[in-house]
Each structure stands twice: as structure tokens, then as C-alpha cells.
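Structure first, then comments.
Here the complex is missing a single protein chain, while all its other protein chains stay put.
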Amino acid sequence: MNYKKNLVTLRRELHQIPEMGWGEFKTTAKIISILDNLGWKVYTGLQQVGIERVMGRNIEFVEKSIKRARESGVSEEILERIQGYTGCIAEFDTGREGPVTALRFDIDCVGVEETDSPEHLPNKENFRSCHPEAMHSCGHDGHTSVGLNVAQWVIENKEQLKGTIKLIFQPAEEGVRGGAAQAASGLLDNVNYLLGAHLAMMCPTGEVCLYPTGLLSTTKLDVRLKGAPAHPTMSPHLGRNALACACTTVSELLGMARHGKGLGCINVGLMQAGECRNVIPVHATIQMEVRGETDEINNFMVEQACRIVKGTALAYDVAYEIEKVGEGGELRNDPELAQLVGEIAKDVPSCDHVVERKKIGCSEDFTLLASRVRAHGGKTEFFVVGADRTAAHHQREFDFDEKGMETAFDIFTGCLLKLNKK
Amino acid sequence: MNYKKNLVTLRRELHQIPEMGWGEFKTTAKIISILDNLGWKVYTGLQQVGIERVMGRNIEFVEKSIKRARESGVSEEILERIQGYTGCIAEFDTGREGPVTALRFDIDCVGVEETDSPEHLPNKENFRSCHPEAMHSCGHDGHTSVGLNVAQWVIENKEQLKGTIKLIFQPAEEGVRGGAAQAASGLLDNVNYLLGAHLAMMCPTGEVCLYPTGLLSTTKLDVRLKGAPAHPTMSPHLGRNALACACTTVSELLGMARHGKGLGCINVGLMQAGECRNVIPVHATIQMEVRGETDEINNFMVEQACRIVKGTALAYDVAYEIEKVGEGGELRNDPELAQLVGEIAKDVPSCDHVVERKKIGCSEDFTLLASRVRAHGGKTEFFVVGADRTAAHHQREFDFDEKGMETAFDIFTGCLLKLNKK
Amino acid sequence: MNYKKNLVTLRRELHQIPEMGWGEFKTTAKIISILDNLGWKVYTGLQQVGIERVMGRNIEFVEKSIKRARESGVSEEILERIQGYTGCIAEFDTGREGPVTALRFDIDCVGVEETDSPEHLPNKENFRSCHPEAMHSCGHDGHTSVGLNVAQWVIENKEQLKGTIKLIFQPAEEGVRGGAAQAASGLLDNVNYLLGAHLAMMCPTGEVCLYPTGLLSTTKLDVRLKGAPAHPTMSPHLGRNALACACTTVSELLGMARHGKGLGCINVGLMQAGECRNVIPVHATIQMEVRGETDEINNFMVEQACRIVKGTALAYDVAYEIEKVGEGGELRNDPELAQLVGEIAKDVPSCDHVVERKKIGCSEDFTLLASRVRAHGGKTEFFVVGADRTAAHHQREFDFDEKGMETAFDIFTGCLLKLNKK
Partner (left out) sequence: MNYKKNLVTLRRELHQIPEMGWGEFKTTAKIISILDNLGWKVYTGLQQVGIERVMGRNIEFVEKSIKRARESGVSEEILERIQGYTGCIAEFDTGREGPVTALRFDIDCVGVEETDSPEHLPNKENFRSCHPEAMHSCGHDGHTSVGLNVAQWVIENKEQLKGTIKLIFQPAEEGVRGGAAQAASGLLDNVNYLLGAHLAMMCPTGEVCLYPTGLLSTTKLDVRLKGAPAHPTMSPHLGRNALACACTTVSELLGMARHGKGLGCINVGLMQAGECRNVIPVHATIQMEVRGETDEINNFMVEQACRIVKGTALAYDVAYEIEKVGEGGELRNDPELAQLVGEIAKDVPSCDHVVERKKIGCSEDFTLLASRVRAHGGKTEFFVVGADRTAAHHQREFDFDEKGMETAFDIFTGCLLKLNKK
């Protein structure tokens, strides 16, 4: 197999069918079908998620996505296997005793419309997104392609390997939603080594970073308030003002105590409140996130946020609901495993140099998969594989140097050859 | 002409084509065509509005409404006369010297979906609204029908009359938007007597109220804020948070000083702010209204509101815009004219009794037409003509006793016979 | 007895020893001693207050006031009778069956420094306040003088009277604190007629007003918050910020819902919060009041205020205490009794004219005494006796036309002659 070529081909196919978190039905169907053909055991649907830990999954959106998948030819049989829960976990048992090594690839896209600039490679080379308002502008198409090529490589090299290999195709990484659910599936509990990577970020083509820093622990919360309507001049005393409550809540949230041990952040990114100008507002919705340099700090922020919502709702006599719709923890790489990745990377042809630390400053729910593995005695490592970008991640002009996929592929397979060498 | 029957027929025709403020193209076309046929001089389009005082007119909505009117057969010729500005003012000069008497009828509807209950008369008698999400649930279909019947009556009785009669068919009364514009047309500046009425409200069939009270002076404001985006953890110092600004603004608005001389009210009915969870919010929109027992109090509230928006925008370093989208003044009836209406009402067969005062507690931009007339030395009177209701105004189950239209018609024509008797 | 002269003499003596609420030891001692001498039965100390309803009584201030009274010669014997609780209720039983009629006079002063302007009568005539920062600038010296002269008149005219007369010398009317306590004593429960009056207000000399309006129901609340200290940069997460909580609470209080049935007001007049610049603030105190056109509205405001304090304290995780330190109800005069006062007033030489209604716009805890009496079947009336003022009440330049005292005296004694005539 010409992996170099196949990495690009597959990535470009996936780039055309970008699907947002929990709606990756076409993508999951494609992944399952490839893995099936290669002979992997594939856990799908409810087998691969802990349903009680599914977050940020909008039923309407899921149904629309299924409809679109069906219309574009995804078979009922595969849709039934998916059971409405996208992503999958594939397993290959070499039959030989040995460690369980898992690799994680995230598969969802971002909700932006891809640029129509003729300079943009997907336009030039004709693999632009076919879905309106959705685009692989974070490189997960690349991640998925790497994962599927590794799947093929494992089969082709199975005679050199021992132990078990698991490939985690994670849905809904954007908004840090899917990681908790797959961790809760229990399918990672016997994993000895868990590896994951992100393409591009702050690293140029040829660079590999072993300890990305500034990766913040985070929790995403939706708050819904419900009051009671009233005419604002004739019977204001009968109203319960959800908009006013939401506004005070936001002021309190932004001013909440920070933590002496490190960075704690809060953002309220969205508010919708009220029905019309001359009625005491009944409904309000807030979308917010907190972050912390550590899990401890993030939890401190979450507790404060919840207490603020609860107390302020009481002050305004409105009902409230808080829904956790996303979550990512702090990143703690295992030094031994990081060193291994560093050594392998140095021998990879497309890798110029390895850096220890570089600040990225976002959040990742790989951390939740990693926590689960560590809790059961495994080791984990998350690294960044450089790739030049044409724009920042999540921008509609984003594209990455496809060469980065080679680097990632070579490191992942290199690790398997080390960790699971027969 | 059988006015009694025609009042009902016409009202039911109008009830089927409800159009919201500034979108009354089908309604205006119908009115113009009837008035043309009767021989009234009709001022249309920009002739009948002061364009600089047009408020709360959404261009997109206007264009959709024109399209619908065209599609349902309104002629290009009439659409051209309307010039995009609905409503009209009709004039009949008897040729004999005498006072100028104006009657005002508002023509727009409310944005609610009409009930499908089989008990609802328009369903029973098959004159339900043909327009989705629009319904004459405030009785302006009745007002318009009364106006058009009066138009016919004037022509039929012109030999008994002297002076000039004006009929004001006002657009966009809901949200108190159209009155200011028609007042600014100047067409009312020579009016000696201005009369207006509302059907139903707090009065049952057979009752006429000469001085409705609790009718508040009001101003409707839209506030738009614009900040700057930024990543909330990597570069929060580059953001300018429009959502946070809006929230503080609302808290300040609700807590603004009241007035020692009487009731002052404020409601913020709607807020939309922010783009997504993990970006410092850039845009925020607030829809609010203030009201006052008098114009002085209302103005005091408006000044405070504007100062709060301005100062808070400065505090948060965001840009702001304040748009006045509606306005109504305090109601001041002329005692002489009120007495006249009372005397005439007592002789009207469908009127049981006349009350002096009754609290209604809403706002009306008839007051702006009236201010203009009073400023030029005229006298004005706004009264309520009772009609039993099946539900409160603006409810989807609203209907009124059509008998009320007779009462209104008899009072208006009675006034003309008094004021403009040859 | 020359009442006309004695009214002035006594008022001027009292004017020199102004004492603020719950500190009226010299004043109470003087009253008791006069009443003793006249032969009234005098209820003092804990006999005349329901201790569980004593509000706004500051122990330190009480102790200072006792010390001053003792130093200026008030006997230990009288101080013991007062038991630390100022005011008294005097009773005179004629021995003849008949109604119980009570008259109420408030005795406390205001915390302002009397002007040193030579134009000011107390300076001219040498009866200026001897107490720093305290002054009878609300006319209660006049009220007390009237009460004591009535006491003398009753004794001198006892042969013309039947039934029982009660004179209520109320402490702490400022801040509406003492009324509730005396009402709770139970000593008014057998009262058939309760009368009270205020001098001056909006009425000039010679005018009597039977139904003062705009007298608002009110509740005075003190709020105390307690958080936890912390270093603001090293351990902000350990702090619980009482100052921040207080600020948000105030914003919410000022923006609380108003009532559709009438005027509701809120003022936060004082806040003290925090210890020093670089510690998370631990303590905060708020002094506030709400008012309502009716008891219902006032109670609505109180409930909201308490809920806001409670909820916001929860949001900030600080402890809170709410203390009711003052209370006054809505005024409801008995029409029959008001008419009687009106008739008597018309015959009083110093009274020019009687008006039905005049807006005053403050609060009075006479209303609580009145509620208690009404609850037991009695009738009550509170009126205003005009007297020209040199400045508004509570101003340091305030003085009133002493002729008003004659009018009041004549009306009160006139009522006794009607209601309790043998």
C-alpha cells in the first residue's frame, strides 16, 4: 500500500463530508466499512459509549444528520449498527500475548462555511466541503485518515506484532463532548498505552512537540432559566424575569473569584433571553465555559458557576437547569512514553526536530480518555505533529500541509513497532 | 347602503388579510381602491408620512410584504402609489366653508397565529386569517371597516355637510410606530377636530368610555452594541465584550431612578448576545421600552436609558447605537369634544351607557396625531367603544362583538353631523 | 391653666432636650413626672412595650442616653421605672362607664445639628437644643407639649367626662420603630377611638387635613453579610467576598419588580463593606427601606428584598442576616371619626379651613397602633394640623408656628368632649 498517497486521498474524501459532533454518520459509516473490510473487530453505537456520560448531543441535529446520511446512500444496516451514536472503537488481537496499545483519532468538524477563495487548496484541487456551514477546519479529516491508514498498516504488518491494538475513532471532540462518553464505555480499561496527537497547532511542518502546555482543563455548561410572563405595566408583580436573572448571573460569573494556584478562566459566549419587547421575559439561555490550569482549578470554577446560577435563580424566583455539555481535563503525559515518542520522531524522515514544550492554549478531551487509562494503571501521551497552516484553526481559510500526516503515521506505527513488537 | 351589514362584510374581508405594521400593502390597496371609487382625494405613499419620523420599519419585512401583495393580485399601479409606505389619508371637501374634522382608523395586525378552535367565530363563519403568523387580534379590522363605511356615508350625506372631512388610515399602530410619521406629514395641521376610538378593551358591548385612563406615554428603543472578538484564554485582553456590557446595561436600566410625580416603567423584553461559547462576544441587541404617566416622566426615563447605554458602552469600550422604533404620548382629551361624544353616544341605539373614566393601561400613538393637532390649535378626543371579547387583546383566541362597530359608526357619523352640519 | 401659654413654655423646654429614638430618657422622665403629679396612672418601661416587637434599638446608644440623663439629674428611681425602654402610656379612668379614647403623641427627635442662624426662633428666644447633633426638627416637641397639656385639661375637666382616656407618648417614631412595640403591649386592645395628628407637614397655619394621602406603608431593613478573608492574589479562592455580594444585591434590589396596583419604592441608603484594600472583604452592611402605596405592595417589596438577599448570599457563599428595624403600615382613617374631627375643627378659633385630602408622602407608625385598635374593633383617625414652617421637616432650619399647637389642643379636647362627654 502506498500510504503516502493513500493518506492524502482518504483525507480529501473525508474533507468533502465534514460532519459536526454527534452527527458524523457518513464519516462513521465510511470508517466502519473500511475497518470491516480489513478485518478489525469494530465496536459501534452503544457498545462504544457510556450513555450516561454523553454530553452536548442535540437530538434534532442528530436526526437531521441521519436523514442526510441516508439520503446520500449510507445503508440502513450500518445506520442500525451506529444506533444514533457516532464514532467507533476498533480492536485487533494479534493472538500473541502482549500489551494493549490504543491510538485515538477524532473525526468531527467545525461549524464554519469553507472559504470560496480560489487560492484555497480544497477549491483548487476540488475537494471542498459538500456540506453547507460545516468544514474540516481543525484537521480532524487528517487525523481520521491517519487512523485508517494505521488500521491498514496493522493488518499488513500483523506478523511483526504482539498484544492487542485498539483504534479509537472519537466523535464530537469539538466542544470536548465525545471523550467522556467513550471513556465511560469501559473499552479502554485494559489499555496499557494510549497515544493521541493533533496536527498543526503552533508547530510548523517537521516539528514534533512532546509536551504541549497551556492545555486547559475545561467544562462547558448550558444554563436555562424559566420565569413567568406578565404585562410590564399592568401586572409586573406577576412576572418572574428570566432575562434580568440571566444578566445578573453573567455579571456575577465574570466577577467570580480566581484561584491562587494558577490560571482560571470564564467566558459567557452566548445569551438569548426574552420573547418580545412588552412582556416580562420568561426564557433565558446562557452558553458558558470555564477553564483551569489544573482540574482542581477548573472544578473550583465549575462549583462557583453552579452556585451562582442557583443562588441568583433563587433571588429572581426563576427555575433553572444547568447542563454539562462538554468537558476536558488537564493534560498529564507519561515521561517514559513521551521519551519514546521523541526517540521515534527523531528517526522519522519528515520530522526535522523535536521540542519538549510549546504552549497551545486550548482544551482537549483526549485528557478524559487518558485519565481513564491512567486510573487503570496505563500510560498516556498526547503530542503535536507540526504542519504548516494557511490560517488559524477554525478559520474558514484553514488548511494544513498534508505532509504532517506522514509524520503522524510514521510515529504511530513506529510506536506500535516498539511497544507491540513481537 | 345597509351599513350594519356592510360593516360586518368588510371587517370579515379585512380579517382574512391581516398584515403587520408597515407591511399593510393588501389592506392599503383595498382601502385606496374603495376610497377612489367613492371619489375621495387620497394621499398615499410619501405624501402621507414625514419620512424622517418613520420608525420601526424593517426593510426586509416590507419587501416580503410587497411580494406577497403582488402575488395575490395587487396591481403594480397601486403598489407604485403606495411607494413602499403603507396607510393613507383621505380628504373630502364639501365645497362649503366649515371646520376640518379628522377621524383616525388604524389598520395593522398582530404577529400571532389565529386559533384553530372550531368555537372561534372566524373559523365557524369561515373568515379566518389567510396569512400564517398574523392575525387581527386587536380589532383593527373593525376599525378599518368603520372608517370605510364612514367614507361611504360621507359621500351619501355630503349635502348635509360643510367644511372638510379627513380620514386617516394609519399603518403600524402596534409598537406605536406609524403615528409619528403621519403626524409629520403635515396633513393634519389644519384639522380643527380629531377623533379616534378603540373597540373593546375593558368595555363591554353597549358601553362607551370618554376618558380612558392609564394610557401611558411610551418610547420603544432598540440598542445595538458592537465589541471585538478574542479567544477567551489566549487573548482576552484583545476582546471587547458586548454581552457583558449588555448585561450590566440591563441591570442598570431596571434599577434606574423612578419619578416622584407619577408612574414610570421600564421593560427590557429581549436580548440576544454573543456568537459562540468560546469567543469573547462581539454583538448584543436589546429591545426595550419605557413608559410614563406623562410625557415628562417618559422623557425622563428615555434620557436615563440613553445615558446608561452610553456610559456603560464607554465602560466596556464597545460601540453602541440607539434606535427609537416606536413612540406614543400621553392622552389629553378636550373636555368639550369629550362631552359632545358623550351626548351623541347617549342617543346611539346600540349604546347602553357612557362612563367617564376607565383604566386601560396600554399605549397609543393616536396621541402623537393629537399632539400635532393640538399644537396647531385643534381639539382632540380618543374614546373607547365597548364590545364583548372572547379573549384579551393580542391573544390568538381574541374576537369581538361586531355590534361594537355599529356603535362606533353611529358616534363618528353623529359627530360629523354635529361638527360639520351645513 | 393658661393652656395657650403653657403649650409654648413646655414645648420650648422639650425643644432644649431633644433625644433620638429609644434614647428619650430625659424626655420620658419629664413626661412621667408631670403625669404622676397630675394623678394619671402611668405604664412605663416593659409595661408599655411588647419586647419582641421592639425594633431598631441600639444598645450602645441607649446606654449613652441613660448616662447623659443620669448626669443631667434624672433620678435613679425614674430611670428604674423606665427600665431602659422609653415612652409611656398614661390612663385616666373617670369612674363612669363610657368609651376608651386614646390620643397618641410621639416624643423623639431627629439626628441633625440645629442651625446657629440668629434668625432661627430657638436662637432668638434662647431655647436652642442643648444636645449636639440632635434637634426637634420634626415638631415632636410640639406634639408632646400638646399631649401633656391635654393631660392637665383632662384632670381639670374630669367631671364633664365619662369612660377612660389614654395618652400614648410614643418613643422612636423616626425610623417607624416604636409604634409596633407599643401596639404589642396590648394596652390599646380595649381602645374604642384612637386619634393622632402631625403638626405642619404640607399644611399652613389654620388648615386641618382629615385624610392625609400618599402616606406609604414601609419596612426598614438592615442587612448584614459575612464572608471570609483571603489574600487577593495568593489565595483568592479561599475568600468569600461580602462586598461583591452586597454590590450585586443592591443592583438587584434597585431593579426589583414593581407592582401593577400602585406605587412601590426601594432605597438603599447606606452601605459599608470591607476591611482594607488588599484583603477579600469579609463584612458588609446595607441599610435599606421599601415602601408601598398599600400594605400589600409593601409586603410584596419586602418579600422580594428578602429573597434577593438570601439568593445572592447563596450565590456568593456568604452568610446573611436581615433585621427589620422599622415598620409602618398604610393609613386607613375611619370616615365617621374623620367627620367628627372635621366638625370640631371648624369650630376651633385657630382653624381657618378644613381640607379633605392632601398628599404628604412619608410614612408613620401611628398606622401600626391604628391597625391594632381596628383589629379589636376600634376606630382610628390621623389628621394633620397646619402650622407654617421656616424650612422642611428634618432640616436644621426647621421651626413651626406655635399657634398650630393651640389648634391641635382644641381639636383633641373637643373630641374628648364629644366622645367621652358625661
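As written, the chains take the letters A, B and C, and residue 1 is the first residue of each chain.
Criterion: a contact is a pair of C-beta atoms (placed from the backbone, for glycine too) under 8 Å apart; a residue touches a chain by one contact, two chains touch by 3 or more.
Predicted model only: the values in this text are computed from it and were never measured.
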Among C:Ala69, C:Ile82, C:Ala102 or C:Met288, the residue in touch with the chain that has been omitted: C:Met288
Which of B:His198, B:Lys220 or B:Arg258 contacts the chain that the document leaves out: B:Arg258
Option touching the unshown chain, where C:Cys247, C:Ala313, C:Leu337 or C:Cys351 are the choices: C:Cys247
Contacting the left-out chain in the complete assembly, out of C:Val62, C:Ile155 or C:Cys265: C:Cys265
Given C:Cys130, C:Met234 or C:Ala319, the one touching the chain that is not displayed: C:Met234
Residues of chain C in contact with the chain not shown: 175, 216, 220, 231-234, 236, 243-244, 246-248, 250-251, 254, 263, 265-281, 287-289, 291, 361-362
Missing-partner contacts on chain B, residue numbers: 230-231, 233-239, 241, 244, 248, 251-252, 255, 257-261, 280, 300, 307-308, 310-317
Footprint left on chain A by the chain that the document does not show: 251-255, 258, 263, 265
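The rule we apply is simple: only the chains that are shown with their structure count from here on.
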Chain located farthest away, centre of chain C as origin (C-alpha): A
Chain centroid nearest the full-protein CA centroid: B
Geometric centre distance via CA averages, chain B-chain A, whole Å: 52
Whole-Å gap between the CA centroids of chain A and chain C: 68
Shared interface positions of chain C, touching two or more other chains: 251-252, 255, 258
